[in-house]
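Okay, structure first, notes after.
All protein chains but one are shown at their positions in the complex.
Going by the order they are written in, the chains are A and B; count residues from 1 in each one.
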Amino acid sequence: MTTVAHRRDPRTEWIIRNRLHPQHEALFASQNGPVRGPTGLIRKNPHNVGFIGPNGLKRIDRLEGNSSNVISINRQVRQVIEPEKPLHKVEQPDFHILVVPDLAGGRLTEQDKDVLGQAHTLANVEGSKGAVVAVIFGEHRETGLDQAGVDRLIHLEGSDYEDYCPELKLAALATIEQQLSPKHWLFPDSIHGGADLGSRLAATLGERPAVQAWQVNNQQATCRAASDSIDINRETPKILLLAEECADAVDETRHEVLPVTVDELIGTQTTLTDHGFMAVDPNSIPLAEAEFILAAGNGVSNWDLFHEAAEQLGATEGASRVAVDNGHMPRFRQVGATGTWVTASVYLAVGISGAIQHMQGIGQCQTVIAINTDANCDMVKRANLSVIGDSEEVLKELLLLIKEYREALSHAA
Amino acid sequence: MQPDLKLVSLLSTGRHPKSGRACRANQDSRALELAMKTSSQVTAVHAGNPDNNVLRQYAGMGLKKIAVLDLPETADPTQSLKHYLDEQSPDIVLTGVRAEDGESSGMLPYLLSEKLGWAMVPRIAEIQSIENGKAKVLQALPRGQRRLIEVDLPFIASVDNSAAEPRQSAFGPASRATIETISTEIFTDEALAGWQLSAARKRPKRLKIAKAKTAADRFKAATAKSQSKGGTLIKDKPASEQAKAIFDLLVTESVIKQP
Partner (left out) sequence: MALEWLHPVLIAAVLVLAAIGAVRRVNLWRQGQKEPVDIVGGLLAMPGRYMKDLHDVVERDKYMSKTHVATGGGFVLSMVLIVLVHGLGVDSKLLGWALLASLAMMFTGAVFVYLRRRNPPSRLSKGPWMRLPKSLLSFAGAFFILTLPLAGVLPEGTGGWLLTLVLTVLVIYGLSEMLLGMTWGGPMKHAFAGALHLAFHRRPERFGGGRSTGLKPIDLGQPVLGVQKPSDFKWNQLLGFDACVQCGRCEAVCPAFAAGQPLNPKKLIQDMVVGFAGGTDSHYAGSPYPGIDIGSASGGPHQPITEGLVTPDTLWSCTTCRACVEECPMMIEHVDAIVDMRRFMTLEKGSTPGKGAEVLENLIATDNPNGFAPASRSNWAADQNLNLMSEVKEAEVLFWVSDGAFDMRSQRIIRAFVKLLKAANVDVAILGNEEQDSGDLARRLGDDATFQQLARNNIATLSQYRFKKIVTTDPHAYHCLKNEYGDFGGNYEVFHHTTYLNELVQQDRLKFDQFQGGKVTYHDPCYLGRYNGEYEAPRELLRSLGIEIAEMERSGFRSRCCGGGGGAPVTDIPGEQRIADMRMEDVIATDAELVAVGCQQCTAMLEGVVEPRPEVKDISEILIDVLIEEVH
């Protein structure tokens, strides 16, 4: 961009004169390279700094392009290259901090990352250095273990670990305990298995764990107790079950993820057998827990179609107060401040205009889709996707699409 | 219903989330409900103060009797309960996942399972069947999902919030039930003395951390309006097109399950 113009280009000159021209800024910068004064020092022309903002005022960007989101007048998308983070190395660890992440869905959860972050605060002791060792069972899809702070990795592979097998996992952890005798064991205190496994290990090792710990350092652990009404301050124990957001996740460094091998595991007697997931009728899922809700309001006239749509979509049925009052839906299906507060990730509202109580009740839903005849109703304003039209027709079309989709899938299979 | 099955339900004092008053614990009462539905031979046990009024609330669910291991608050109940369960030798012991008062570590069922050498199933929602010394139980998973687990009798299970609602506690039976006090050896919880208890401090809500190198960027991140982009509105299009848009979104959100 610093090519010197050998020939005069009247257009460029015009653009440079015209501060309102969209290309003015870019050209201006390119043409005004460093100017050396008579003493040979680089001179700055104070009138040349800055650019004209969209409202015609002169703006000075003192970041000189260092800002992460550079304001560019010509809206060129510049690729911001993340600088590579420094690698955190632990050559000869003085002790080990073991972390058993949940890896719900095969990936580190936010809580897992926080626990790893916590592990690093515990590994950082004056005068000695610990390594954070993650224990992972079975297959996973996580690619960012290095970014999350895993110094060492114990990956226990094998299809045995795919099912619910707390006894097998416990046996593995007990072996690791013997081999590494870690300083701490860290578990996420979660419903994804962390609390279960951590409690089992604590019971086996005869350790008293800190549970729902949310503020931990090498001396003290603060734990929530009695339904979050009190804090217990205690010496930091060996086993910690950590609450959500217990510490900040690692994000300044990369880590080695060096594999560690474990001794042969001795076969364990198990008393639990996993028979897999049960097919759950979406309508038997409590409304508050349901992930996908198809809700009906006053605008629904064809109820058979609505129920069929819910069944085909695999959605849990919900309803507005009016639909319940009119007897189309049972009372326990009512969504809203006066009914159930829902947490669905997708809420598909058919013919619900959205009374304030109803909107309150769906406040936690991630994605709201509205099918309505009134484009000005509150539900449409809230919805991520709104379809204005006859709900019956749209539902019928939706049913057709599902059928096609299912057929295509079964053919592919 | 397996009338010949012997169940023990462990009861603790709950704490009402809004008023903080002592009341039936949510999970414990669900556990008791599950026990009463499973068998007619249910023993309800509480380790603590026999004069605790909350026990009456449990009794109101239809218990004739509640056994209370008379223990002070500073005692560790696991040993006493272990002895009691050894004597009773039940087939199934049900507890809540986590107590609503006290340390609420949720360790009790694990410790009992370790001491007794029984299996422990966490967070069950239902006991489906019991045959040939094996029970099939449904474990509650997030989002209303269920896992079927087979477990050998005798076992301990903690009962999840998504188990069936406990029946109403009625005043009449509650006031007439007998509270049977059992004196037992007291094992003092030594660790407790070293702990400091305080009212829960407010935890700072984690803000979206603005990873910015400069003050200006941080300022911008802190003051930027939330991106309320407003949803997509599809109007005056054929129904098929509208349905397609919805369907695509449902697929992206991966809520459409395979049959």
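Note that in this section a contact is a pair of C-beta atoms (placed from the backbone, for glycine too) under 8 Å apart; a residue touches a chain by one contact, two chains touch by 3 or more.
Quick caveat, the model's predicted, so the values are computed rather than measured.
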{"item": "Displayed chains contacting the withheld chain", "value": "A, B"}
{"item": "Contacting the left-out chain in the complete assembly, out of B:117, B:133 or B:172", "value": "B:172"}
{"item": "Contact partner of the left-out chain, one of B:23, B:42 or B:99", "value": "B:23"}
{"item": "Touch criterion as defined above, residue of A:150, A:240, A:272 or A:322 at the omitted chain", "value": "A:322"}
{"item": "Residue ranges of chain B at the interface with the undisplayed chain", "value": "16, 18-19, 21, 23, 60-62, 167-173, 175"}
{"item": "In chain A, positions touching the absent partner", "value": "298, 321-322, 325, 327, 331"}
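The criterion applied here is as follows: only the chains that are shown with their structure count from here on.
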{"item": "CA centroid of chain A to CA centroid of chain B, Å", "value": "26"}
{"item": "Chain A to chain B touching residues, read off their complex", "value": "62-63, 66-69, 164, 166, 191-192, 195-196, 199-200, 202-204, 208-209, 211-212, 214, 222, 224-235, 245, 248, 251, 271-278, 280, 284-286, 289-292, 313-316, 345-346, 348, 366-371, 375, 380-390, 393-398, 400-402, 405-406, 409-410"}
{"item": "Contact set on chain B toward chain A in their complex", "value": "15, 17, 20, 99-107, 110-111, 113-114, 118-123, 136, 138-139, 141-152, 155, 162, 191, 194-201, 203, 206, 209, 211-214, 216-217, 230-237, 239-240, 242-247, 249-251, 253, 255-259"}
